[in-house]
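Everything on this sheet refers to the single structure shown next.
A single protein chain has been omitted from the complex, and every remaining protein chain is retained in its original position.
Presenting subunit A:
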Amino acid sequence: MIGKGFGRRKRVRKVFLDKSTAHQSERLSSSLEENKTKLLAIFDSCADAVFRPFDIGGQRHAFLLYIDGLIDNAQLDESLLKPLMSGTASEMPHDDSELLPFLQNRLIMISQVKRTAEWDRIEREILHGSVVICVDNQAEALVVGLAGGNTRSVDEPASESTVRGSRDSFTEILSTNTSLIRRRVRSSRLKIELLTVGEITRTDVAIAYLKGITNESTLREIKSRIQAIEIDVVLESGYIEQLIEEKTYSPFPQFLVTERPDYLAAALLQGQVAIFTDGSPFAISAPMTFWGFMQAGEDYYERVLYINSIRVIRFIFAMIALLLPSLYVALTTFHQQMIPTNLLLSIAAAREGVPFPALVEAMLMEVTFEGLREAGVRLPKQVGQAVSIVGGLVVGQAAVQAGIVSAPMVIVVSLTGIASFTIPRYNFSIAFRLLRFPLIILAGMFGLYGVSIGLVVILVHLSGLKSFGVPYLFPVAPVTWQGLKDALFRAPLWTLYLHPQTGGKKLRRKGSG
């Protein structure tokens, strides 16, 4: 499953794909009866498939089939069935070859109408929310796009809240999501290409990019990797992400995952390629860099001084999230001389009754914290309070009073926990949470030396990591001066003539520049 280098094909074993789908390459026959048998056989035991025979203009036999709930029923009745069934017989052409164009041009009052003769296409269209009409003596069927039904409306983003910035978020419907982007980038340069992934789920996957800004080879690579995917099931954008990412075993994510259209629009304008997956409110985009993950979209909405101070805070807390427990273990176990005397005395007093070494204590508390967090994520809202009471009171206070853990350790762990939330991208903060544990173990074994070695290993890994050809630490390592204007700190907006570009062409951010 895991190949090396570019252009590999990631295969996922096919589990239950039925290979006896012989009808797929077949074409319609001109006999209505035959077509009906065939179509009913395809949708055999599909209780949601609605089959409806009728006569066009009182003379021609016909039937239609659609999937209940995928289409707009009111429109079906009003704009399709009504004109067809009440159509006058006198106007009807007698020639069979003119019948379908006549229906298409005169009777059906719906914008999306296609003709097709292939069964697999018909099947696909029905499953995507189209109505298929077969008419007597016709070897072609009419496919009427009536997609509708109940879907979630555009809502406030649930997992990415912001003080300043737009309040809409992506939904499960692909066309809604692409339209949210289109509303922000009203340019025909914004290209959206459709692909289908998943042999059973046949999920629509849209690739969006800005022509002329996105690096062509990045785009080609992403497209070819998506096309190379062989998988039965795609239920979330995470499937695509995992199947086309560069390093499967890196703790660091290589894709931006967002449900906010404004963040994604910003990513597109930086030359990234976005990938929407039908059924998922999370769009992904690449190539991403380390510094990109440390930025929030708000960074460009607020004023420059405030944002730069916030970025400093963010980096400090990211370091705390990564290092604080291991530094605590290293200092209390190996290098007590570094702790100021008074602090050392109070730590020693607090640790006096604790039966575990600092390493075990830290691991115990960190694992407990991660457990509480995991419990909190999946809990129904009604029981959430119970967990926070148990977590806060029992783990915090009672454990200290009972002498199982020391109070400084509780402070360290809670500070670490809070700190990991300051990392703007959730998938990026996971890396910090993961790497904390090996660092604690290294600190327990080799003190500060172990922590430094751990940091060196992380640094080397980051230096070697690439996201679609863009080095992960770009633009700091390798250095570009233009890029440095928006890495750790952000220069005022008017100095950012060019977008912080990850490999593509430059676009002027300011008109007069």
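The rule we apply is simple: a contact is a pair of C-beta atoms (placed from the backbone, for glycine too) under 8 Å apart; a residue touches a chain by one contact, two chains touch by 3 or more; residues count from 1.
The definition used in the following text is that contacts and distances are computed from a predicted model.
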item	value
Per UniProt, the name of the complex member that is left out, chosen from "Heptaprenyl diphosphate synthase subunit I", "Glycine cleavage system H protein", "Endospore germination permease" or "(2Fe-2S)-binding protein"	"Endospore germination permease"
Residue in contact with the excluded chain [from A:Thr218, A:Gln254, A:Ser406 or A:Asn427]	A:Thr218
Absent-chain contact - pick from A:Leu194, A:Leu235 or A:Met338	A:Met338
Missing-partner contacts on subunit A, residue numbers	6, 215, 217-218, 220-221, 334-335, 337-338, 340, 446-449, 451-453, 455-457, 459-460, 463-464, 468-471, 473-474, 476-479, 503
